[in-house]
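For this view, one protein chain was removed and the others were kept in their places.
To keep things simple, chains are lettered A and B as they appear, and every chain counts its residues starting from 1.
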Amino acid sequence: MVSAEVRLGELGVELPPPPVPLGAYVEAVRSGNLLFLSGTLPLELGVPKFVGRLGDSMNLEQGRLACRLAILNALSLARAHLGSLDAVTRIVRSTVSLATTHDFALHAKVADAASELLMNLFGPEKMPTRMVYGVSSLPAGVCAAVELILEVGA
Amino acid sequence: MVSAEVRLGELGVELPPPPVPLGAYVEAVRSGNLLFLSGTLPLELGVPKFVGRLGDSMNLEQGRLACRLAILNALSLARAHLGSLDAVTRIVRSTVSLATTHDFALHAKVADAASELLMNLFGPEKMPTRMVYGVSSLPAGVCAAVELILEVGA
Partner (left out) sequence: MVSAEVRLGELGVELPPPPVPLGAYVEAVRSGNLLFLSGTLPLELGVPKFVGRLGDSMNLEQGRLACRLAILNALSLARAHLGSLDAVTRIVRSTVSLATTHDFALHAKVADAASELLMNLFGPEKMPTRMVYGVSSLPAGVCAAVELILEVGA
């Protein structure tokens, strides 16, 4: 079984500090074996990056970097809550929201940046389902946000 | 432990009648300890209010009132299904959708109107995770909608 914590080290990936709520909510709630995480943005040391829209001011590569950064923020949150990413038995659900123009259609390519990182860290056995939306706008004007539901314990 | 039912009285907040489905679906489904609610709109006696878009025909304060009204409709639904809001052991997830222009960025401030009401009624121990989207349009043209997943019993 792959250890996501070991893989992080092997890949030289460093997690950002866990995001703090932008309002009156919490970042993680566990109910039974499911851990729900709040939506995470592409924050670098707490500062929103990749502000703009795909198909307009943001290109494919920027979108991919934004997804990758958003998922790193989500994983940082998960680690802060669970102590270790190795407590995750399965990633159940990933929802990727992209701020896009109405004629953008490369959602899968952009969202794959988040999914591929999960694959590299957790291995194929823990891969989640996925939904990708092209939305009108996201908090702080960023072009990507991610939501995860994780399974922990059994 | 805070009683949401007592708090409603203390705050003088009255719940609207529980919304009825606008189509071929149901308003609440319980599975295990989770109660999933359908998305709720800012309905006043069943009539959609706050029709428009944030960043355009709807301002920040209208958006906040719309969120507050939508969450009151959700709580009315929860009470209708559970008998009492005090059966809620945790609010697991809140999803706030706002109809916005593409350059709107004040999602957190608007969604906080819903989150703050939950905080005032349920207390900090039951606060949910949150995701806020800026969407293109919502049913009936309203500027805000809310979805809740609640934990009930254990």
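Everything that follows uses one rule, which is that contacts are C-beta pairs under 8 Å (C-beta built on N, C-alpha and C of every residue); 3 or more make two chains touch, one makes a residue touch a chain.
Nothing here was measured: the structure is a model prediction, and the numbers come from that model.
Touching the chain that is not shown, out of A:58, A:111 or A:142: A:111 (per the contact rule at the top). On the side of subunit A, the interface with the absent chain consists of residues 32-34, 55, 90-94, 99-105, 107-109, 111-112, 115-116, 118-119, 127-136, 149, 151, using the contact rule stated above. One chain is missing from the display, and on subunit B it is touched by residues 21-29, 31-32, 36-39, 53, 95, 97, 99, 101-102, 133, 135-141, 145, 147.
We adopt the following convention: only the chains that are shown with their structure count from here on.
Each chain gets one centre point, the mean of its Cα atoms, and the points for subunit A and subunit B are 24 Å apart.
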